[in-house]
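The following block contains the structure, expressed as structure tokens.
Excluded from the complex is one protein chain; the other protein chains are retained at their positions.
And now, subunit A:
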Amino acid sequence: MTSALADGWTMTGRYLRHVVREPEQIILYFSLPIMFVLVFGYVFGSGMAVGGDSYREFLLPGVFVMTQLYGLGATATAISLDINRGVVDRFRSMPTARSALMVGRSAADLVRALIEMAVLLVCGLLVGWQANRGLAPALAAIGLILLLRLALTWVGMYLGSVVPNPDTVSLIVFPLAFPLTALSNVFVAPEQMPAWLGAISQWNPISATVAAARELFGNPGLGGDAWPAEHAVLLAVAWPVALIVIFAPLAVRRYRMLGR
């Protein structure tokens, strides 16, 4: 057990070293959310209003969550590369704990998510966003965003172990992630959508975390009196837990299947 933890930690260090050795990827990675803040916040923001409040303050929690969603691509690609390049075979032929790869990747993703959140929060504060309800609710909001990231990491690890070619992973992730953000409350409040679209948007797991974050940060766009909007924090816990319960066993099973 202790050696399993040690192996997992070694693997975490490995994935974090990738970040240090390829800083250009991180810069590329941040360009999307920062572009969204600037384009939506300033270009469309002047033409959009959410109940008279600042659109930028509405938008930022959505961008925080969306960034975590796109992080899934890096996770899936890394796992797919490890399997296809034979690195996983090497690990599996060594006396290393079999859990190390996935445990290590999850921990490394959480550390990455913390770094990403720090950068995004600073960006947000620079464009006029703020947390209006104080430190404790703000930390709770960040905690919920990280919980979603953990769930998405498991989805990513599953995808990475299913898709046979690392190059196709990024091709699959975008069409998967884009509708999830478009049909959510990230950019547009669900009550401004047609009723059926609004319902889809409100039940979207991405929306749950965004709505909960808005509530805890004290940002506008609380989403009216629909059930999912009223219970945003509950859903922001339930959705990620459900995703983990589904995808963690699936990912572990795929990993075991490598030996069949």
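Keep in mind that, in the parts below, a residue touches a chain if its C-beta (ideal position, glycine included) is under 8 Å from a C-beta of that chain, and two chains touch if they have at least 3 such contacts; residues count from 1.
Going forward, contacts and distances are computed from a predicted model.
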Could you check which of "Carbohydrate ABC transporter membrane protein 2 (CUT1 family)", "3-oxoacyl-[acyl-carrier-protein] synthase II", "ATP-binding cassette domain-containing protein" or "Cytochrome c oxidase subunit 1" matches the UniProt name for the chain that's left out? "ATP-binding cassette domain-containing protein"
From the list A:G86, A:P179 or A:G224, which touches the chain that is not on show? A:G86
For subunit A, which residues touch the unseen chain? 3, 6-7, 10-11, 13-14, 17-18, 21-22, 85-87, 89-96, 100, 258-260
